[in-house]
Each structure stands twice: as structure tokens, then as C-alpha cells.
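Structure below; questions to follow.
Take a look at chain A:
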Amino acid sequence: MSVVVRTIARLLLPWVLAFGGYVIMHGHLTPGGGFQGGAVVASAVALVVIAFGAEGLKGQKNLFSFLEDLGAIAFVALAFLGIGSTFFRNVLAGGGGLFGTPVPFGPNPGWLNTGGTLPLMNWAVGLKVLAGLGSVVLLLALFGGKEDG
Partner candidate 1 sequence: MGLVTGQGYWTPLIWLALAAGVTALAWLFWSRGRRTYKAGTEQDMPFLSGERLPEGVHVGSHHLYWGFVEGLKPILDRLVGFHSGVVVDYVAWTVVLLAIALVVVLT
Partner candidate 2 sequence: MTLWTVLHILTLLGVLAGAAVAVWLKDLLAAVIALAASSLLLSLAFYLLQAPDVAIAEAGIGAALTTAIYVLAIRKTRRREEG
């Protein structure tokens, strides 16, 4: 693409990343969450692919698959955290501690350190989704490329 698109893509990249992080991190307070934020960040990958070409990201395929497995394992591990009572039990919520600040009922401005395992799961799913969707775009873009048979 032309210099205009490349420059704008460059400029937009921190915005997209910060906004995707915001969407993931505030998933339990505002609309959004792991999937949506992951999709936003994955579209950053798509942006880089379209603006700078897929060849530059060729070496990152392994990284993406690693991150995806990591996210999936983290998600299952967080689900296993509650197996003392049951699988998927939200053991951290409401009990004090880092993510366990209790929330009163009714409209409120929201605090980041609530929600028990939910923010952590958001992160795990976000990691997984961004790596997964990013690598889908990357794989489709790289298929049939120059060296590829």
C-alpha cells in the first residue's frame, strides 16, 4: 500500500493495541471482554498484514500458535482452579484479595479489581482469540505465496 496507508497504520497501531487492551481489561465493567478485545487486536494483525505485507510476519507463526495454546491452557487452568468445589467455580470472587473486592448491587462506576477469575479469564481468552484469529488471517494470506508450494 502507499505511504499514506503505511503511516496511518503505524500511527494507528498503538491506539488499536491500547484500545484492545482496554476492551479486554474492562470486560467485566464495560461492553467487551476477551473475544471482542481479542478480535480488535487480531484486526491489528490484519492491519499489519495488509499494510506491510504478510511476509514480514512469517516468522511469527510459531509465536502465534504458542500464544494460542498458552491462552487455551490458561483458560482451562483457571477453570480447574475451582475444582475444589466444582469446575468453573469462581473461587476468587467476593472473598477479598487481589480480584475479590465485593461489589454492591446496583449501578456504580465500576472498579477494575473485582470479578474474581473473570478478568483473568478475559485475559486468557483475549490472548487466545487474538493469536487464533491473527494466525487464521496470516495463514490464509501466506498460503500460495512465493516460496510456498
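By our rule, a contact is a pair of C-beta atoms (placed from the backbone, for glycine too) under 8 Å apart; a residue touches a chain by one contact, two chains touch by 3 or more; residues count from 1.
These made the cut because all candidates are chains of the complex that A comes from, given by their letters.
Just so we're clear, the structure is a prediction, and the values are computed from it rather than from any experiment.
Trainee: Of the candidates 1 or 2, report the single one touching chain A in this complex.
Mentor: None of the others touch chain A; the one that does is 2.
Trainee: If you look only at chain A, which of its residues touch candidate 2 in the complex?
Mentor: For chain A paired with candidate 2, touching residues are 23, 31-33, 35-36, 39-40, 42-43, 46, 50, 133, 136-137, 140-141, 143-144.
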